[in-house]
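Before any comments, here is the structure.
Every protein chain of the complex appears in place save one, which is left out.
Presenting chain A:
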Amino acid sequence: MADVPNDAPEHCPGTSSDQAGKSSACQGCPNQNICASGAAKAPDPAIEEIRQKLTSVKHKILVLSGKGGVGKSTFSAHLSHALASDDSKEIALLDVDICGPSIPKIMGLEGEQVHQSGSGWSPVYVEDNLAVMSIGFLLSSPDDAVIWRGPKKNGMIKQFLRDVDWGEVDYLIVDTPPGTSDEHLSIVQYLSGAGIDGAVIITTPQEVSLQDVRKEIRFCKKVKIPVIGVIENMSGFVCPKCKNTSQIFPPTTGGAQRMCEELNLPLLGRVPLDPRIGRSCDEGRSFLTEVPDSPAAVAYQNIIFPFFCSLKTLHLVYFSLFIYTDVISH
């Protein structure tokens, strides 16, 4: 984990930080002069290593939210399952929620371990064509806490991208923790050579969630990641007894629909609450196969299958813009 050298003090800000060599924590560190001179801030060679490593990965998609608990990991897992239902495609799911890795449980892979080989870390396969990597596989107990500051988390993410032997992959889905901090910056930084196709943003209908989603959208704009679209999760609940719909999380400010209209972003779909989703996740099974007729499963399918088209369209749009700009400049 080169961002925090082995001989660095406890509060090392990281060698690529603006505070490198200058923070009070740097006093007495043997690397202080190097960091302060800026020599340690040269582009991280890992970016190029990762670019080369990921040439075998065709599409990279981030799943973001602003708020926690809105269903990011649930969506990431089920997007991966749905994409992997096409046997001809190779899918990879990377969990960069270092402190709260939920993906192993949702994918039914709790207790699995990661193996090392000559070509790097082997991800854990849940299907022949669906590989998963998470810090969850490196922890020996479900009680283990990962009490790491930013620089150490960044180092882990670098290793996940550089040292995992993903092989030939059609779609790499990256599940993130909520927020706009170290994990998000690191994913963007380390994939700056390899490229990110875009981000899907998950929200609930509530304003407290949308408030944070707007920040997430600003983040994407700042780091130049295309927003593929927004999904409104937990959107209504149909009572199994009387079949009336209730808005458990009322869209007091117009929900994701109004926000998407205001920001000119696609609303990819709305997914209703269904107790069977939570149950499937807890049991490590895909609810798309467990309860395929549930309104929530149908909503997911309606979001995910046009997804292929939206990615292709994204490529077409950027390709066309590239050609256009090229023509204009000549």
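Of note:
The rule is simple: a residue touches a chain if its C-beta (ideal position, glycine included) is under 8 Å from a C-beta of that chain, and two chains touch if they have at least 3 such contacts; residues count from 1.
Quick note on the criterion: contacts and distances are computed from a predicted model.
Candidate names were "Cell cycle control protein", "UPKL2 protein", "SKP1-like protein 20 isoform X2" or "Cytosolic Fe-S cluster assembly factor nubp2", and the UniProt protein name of the unshown chain is "Cytosolic Fe-S cluster assembly factor nubp2". Among A:28, A:118 or A:240, the one in contact with the hidden chain is A:240.
Only one residue from A:36, A:114 or A:185 touches the chain missing from this view: A:185. Within the complete assembly, A:106 is the residue of A:35, A:91, A:106 or A:199 that touches the hidden chain. Within the whole complex, the absent chain has one touching residue among A:206, A:233 or A:286, and that is A:206. Between the chain not shown and the residues A:30, A:43 or A:250, the one that touches is A:250.
Counting the whole complex, the residues of chain A in touch with the unshown chain are 11, 13-14, 17, 19, 23, 66-69, 73, 98-100, 102, 105-106, 142-151, 153, 177-182, 184-185, 206-208, 211-212, 214-216, 218-219, 222, 237, 239-242, 244, 246-250, 252-253, 273, 275, 278-279, 281-282.
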